[in-house]
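Every protein chain but one is kept in place in this view of the complex.
And now, subunit A:
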Amino acid sequence: MKTLESAPPEAPPNRAAAAGGKSRGGPGSARRQRARTGWAYTGPTLFVVGAVTIFPILFSVVLSFTSVRMTYDGFRIESFTTGNYAALLQSAEWREALLFTVFYTVVTVFAELVLGTLAALILERLGAGRGWIMALLLVPWSLITVVSAQLWGYIYDASYGLATWFFDAVLGHAPVILGTPSSAVGGMMIADIWKTTPFVAIIVLSGLVMLDRDVFEAAEIDGLGAWSTFWRVTLPQLRPVIGIAVLFRILQAFGIFDLPFVLTQGGPGTATQSLAILGYKTLFQNLNMGPGAAIATSTALLVLVCCLLFLRAFRSQVSEGELR
């Protein structure tokens, strides 16, 4: 994060230009010239980013505080209000969606972390076949979610699905996987874990291969067993990498949309209605701009807070680990 913030190429000449702002000619003007060139080059990018990313985000924040009506001349903001957020907090549907999203995020991220780390540990021991196995592992991750969701849809299909057939053969009765709340949620989690565990595995593996070998040798000399080595040596050193993986996963899982959109449309009932699905339905199906924007804004805010809290907790742990 830090490096990113100080990275923009225009920063050094910029600062220099500010420092030598009063002097005319000489190195100052050359620097200004360079800064100008820099701005000229980055200008189009900044404009596009501003127009397609920053402006829409800010506009949706503004919309979330308004009562909007669509007219022939476009959006008409009838009044500014905090009522959208009040409605959100009072809505049982929003609370259900929040609960589902949080529950879904916690379970899938945890499972992916455990399985991904296990996979990474195995991959690290592999010799010749590692490249092949890694390529195979990445297949689920490289599939577009809508496509993989369709595939899982076939597996879970209540009439001819593979999973349905399997359960029918083993249990003697065919469950309706996507038609019952608990199994629909579970099925969706499995589809997510199947798809994103490889991502976590690759990130953790990249951390594993960078670890300092000397520490492991020292641990061996000190007579530490494999189990203790993992918990006391490997894991603490992997924390920054795991932190990144978890952060990415929280961000993604919290915004889950495509899986329920393809698999269940939020059903059965409202059992798999995530915040993103609720926001989509409110905004684009019910055409309630204000409340829809409020759902989007609050979701973004919630995930931001979650990530910041996680980072803070993790950072202190990391430094503790380093101190030891």
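Just so we're on the same page, a residue touches a chain if its C-beta (ideal position, glycine included) is under 8 Å from a C-beta of that chain, and two chains touch if they have at least 3 such contacts; residues count from 1.
Methods note: contacts and distances are computed from a predicted model.
Trainee: Of the options "Glycine cleavage system H protein", "NADP oxidoreductase", "Extracellular solute-binding protein" or "aminomethyltransferase", which is the UniProt protein name for the chain that has been left out of view?
Mentor: Going by its UniProt entry, the chain not pictured is "Extracellular solute-binding protein".
Trainee: Could you tell me which of A:150, A:180 or A:252 touches the chain that is not displayed?
Mentor: Counting the whole complex, the residue in contact with the absent chain is A:180.
Trainee: On subunit A, where is the contact patch with the chain that was removed from view?
Mentor: Missing-chain contacts on subunit A: residues 14, 17-18, 32, 35-36, 39, 46, 50, 54-55, 58-59, 61-63, 66, 68-78, 84, 87-88, 90-91, 93-94, 158-159, 174, 176, 178-181, 264-270, 281-282, 284-288, 290-291.
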